[in-house]
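Heads up, one of the protein chains got dropped from this complex, but the rest are sitting where they should.
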Amino acid sequence: MLGQQIINGLVAGSAYALFALGLTLMFGVLGVVNLTYGFYFAVGAYLALLAAGAGAPIALALPLAAILAGLVAVVLDFLLLTRLRRTRAPELASLMVTLGATLFLYSAMSALLGSEIRRFPAGLLDNGAFALGAYRISVGQILIVGTAVLLSLGLVSLMGATRTGLAMRALAENSDASELMGVDTQAIMRRVSFLSGALGGAAGVLIGLEYNAIAPYMGEAMTLKGFAIIILGGLGNIGGALAAGLLVGVLEALTAGYVSSVYKEAVGFLLLVLTLWVRPQGLFGRPGARRA
Amino acid sequence: MTHAPKLSPSRRSVFLCALLGFAVLARGAEAADPITIGAIEILSGPNAKYGFSIKNGFDLALEEVNRAGGVRGRPLAIAYEDTGGSKEQAINAARQLIARTKAPLLLGPTLSTEMFAVGPIANERKVPIIGTSTTANGVTAIGPYVFRTSLPEADVVPVTLRTAQAKFGVKKVAVLYGRDDAFTKSGYDVMKAALEKLGVETLATETFGAKDTDFSAQLTKIKSLDPDAVVMSALADAGAGILLAKEAQGFAPKVRFIGGNGLNSPKVLEIAGAAADGLLVGSPWFIGKTDAANQKFIADYKAKYGGEPDQFAAQAYDALHVAASAINAAKDVTGEAIRDALTKTKIVGVTGPLSFTPDRDPADSSGVLVLEVEHGAFKILD
Partner (left out) sequence: MAQIDDFLWTYQNLLASLGVNGLLALSMYVVLAIGQLSLGQAAFMGLGAYASALLTLKLDAPFPAVIAASMLVPAAVALVIGAPTLRLSGVYLALATVSLGEILRVVLVESDLTGGALGLSGIPEKAGLPLIFACLALALVAFTLICRSRIGRAMEAIREDEIAASASGIDLPAYKMAALVASAMLAGLAGALNAHISSFISPNEYGFDAAVTILSFALLGGIGSPFGPVIGAFILTLLPELLRPLHDYRLVVNGLIIVFAVLFMPHGLLVWPIGRIGAKA
């Protein structure tokens, strides 16, 4: 059972990591705790559902949903945060604005679409599972783990090896200085918003597919856990988010398997509280980061 | 080929006469002041579907009661108050219905947790209150004015488990329940007691949260213990998700999944599809019951609302008939008199014979049916 539980944990952990990637990018570069991220997650899932309902295969529905979710993110970022950036409001103001916006968006979404769980049409994804010795891994699970790893690698190399990435890192360090150095900060911010929105949307599609459940509030529970994960991984640290996501996923599965499923839910949050006491910069963060 | 039903001329005139008769009766009844009772249900928000099922059941029975002359020669009316599923709203609603509307009897509320907040208020003012969907333990222990017509899970679940033990030789089971929902938790408490009583071994007890969609860790553990059956207390959405997940994990078809009342829903079949085959559930009512009263109820319900009734509508329909019968039998229209009459009321409804135990729970559980899913449809297991 241990092997299968670790597989379960790695799959769930990849889903968390996939979700946390865009969140930590947004925080790392834009310096904003953006709670609307969970909304992009749900938007992505619903858009893919719509596309799949119209007969699109998953290979089309997934990128389409991701791109549209990215555009939604750019628009929301513009509406909610430009004013606060201009007035140099404290970071808590942006947290509160996105909190209010999230409440509004979730409730409006469930008022419009109903709060019932929706599911993708059967057969959108191959239902088959590979037997690896005694273990079972489904196509959906491979898709999730694979996408999480690929996207983290892609993001790390984007940040490390391209001009845009360089500009993003500059912005993350100091937005005034990078502006003076001739970086078009507005354009970079839009790109980061788009990218993280698209990542959130893609995560929504894949996780909605794997657990076959889409609901307006699906992002809320995920966002809470996502924040625990990005703090564990060190705020803004992409590799850290991946590692922390996998860690939480595996620990949850092992807790459910060997201790009790009762405590599964609390694992991530207990880890977070411990981290804040012992190592507030995160398990993988640079020391001294983000002190007041 | 089917033909649209056509009325022959003679039959049509009978029909017209009947209509006129009703109109006259209705006008006669209108002259008297109606007796207004209160109903507290969830009519907005995510759980509104339960509230509206119940309201439909009440309204259908109300029409019948008034067509038959009302109660005590006066028409009966229901004043509805919405709770939106919130405790505070339910309390406000009960206080307004008791003090402003002067309702001598309350129906509802929808959830057991709401009843725990509202029951003490009705009891304080000596206004009887009848829950039609409140199945949790301890509801009627709130006080002498709190009744319910819904069979508590404690009556339904043991029947299901006994049947599974007898029919399929279930000896060792794993239990899986939703821990953060009052309905599924109290279902679990009953299951635990029933399993102990039947001498069935429980290999593991696993839980999940209301918003969980990933059940793989729990199911992996359960599968490794090799139970004869998995007993689960879950609402329709989560229950269907578990059935899909056990299919993906490759559980052997001989491992039966046994559910409480929450899984007795067409929604489970719709979502889980083939994965639901073999599922066993217990139910106080079933749409396929062939007795005349039930068939008439289903036909009338379809004619009035277009859709099929569910168990909540059926239980509400019976509850209103119970209420009307008690108001008729009471010596006056006060809460105390109606309470006394309720304790003596006996009717036969669409869910079977209905009367109250001295503790104000439904006395008769002979109406409980065990249903099995076969080829994507519930059928009575016999």
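Residue numbering begins at 1 within each chain, and the chains themselves are lettered A and B in the order written.
Basically, a residue touches a chain if its C-beta (ideal position, glycine included) is under 8 Å from a C-beta of that chain, and two chains touch if they have at least 3 such contacts.
The structure presented is a predicted model; accordingly, all values stated were derived computationally and were not measured.
If you put the hidden chain back, the residue from A:A56, A:A93, A:L113 or A:L251 that touches it is A:A93. Screening A:A198, A:I231 or A:V248 for touch with the missing chain picks out A:I231.
Checked against the full complex, the candidates B:D59, B:D181 or B:E372 give a single residue touching the omitted chain, namely B:D181. From the set B:A32, B:A68, B:A99 or B:A377, the residue in touch with the chain omitted from the display is B:A99, counting the whole complex. Within the complete assembly, residues 33, 80, 83-84, 89-93, 95-97, 99-108, 111, 220, 224, 227-228, 231, 262-263, 265-266, 269-270, 272-273, 276-277, 280, 290-292 of chain A touch the chain that is not shown. Mapped onto chain B, the interface with the missing chain covers residues 44-45, 82, 84, 87-89, 91-92, 95-96, 98-100, 112-113, 116-117, 120, 136-138, 142, 179-182, 184-186.
Please note the rule applied: only the chains that are shown with their structure count from here on.
Centre-to-centre, using mean CA coordinates, chain A is 40 Å away from chain B. Chain B makes touch with chain A in their complex at residues 46, 179, 206-209, 211, 213-214, 216-218, 220-221, 224, 237, 241, 244, 248-250, 271, 273.
By the touch criterion given at the top, residues 1, 4-5, 8-9, 11-12, 15, 110, 115-117, 119, 122, 127, 129, 136, 138, 211-213, 217-218, 221, 252-253, 256-257, 260-262, 264-265 of chain A touch chain B in their complex.
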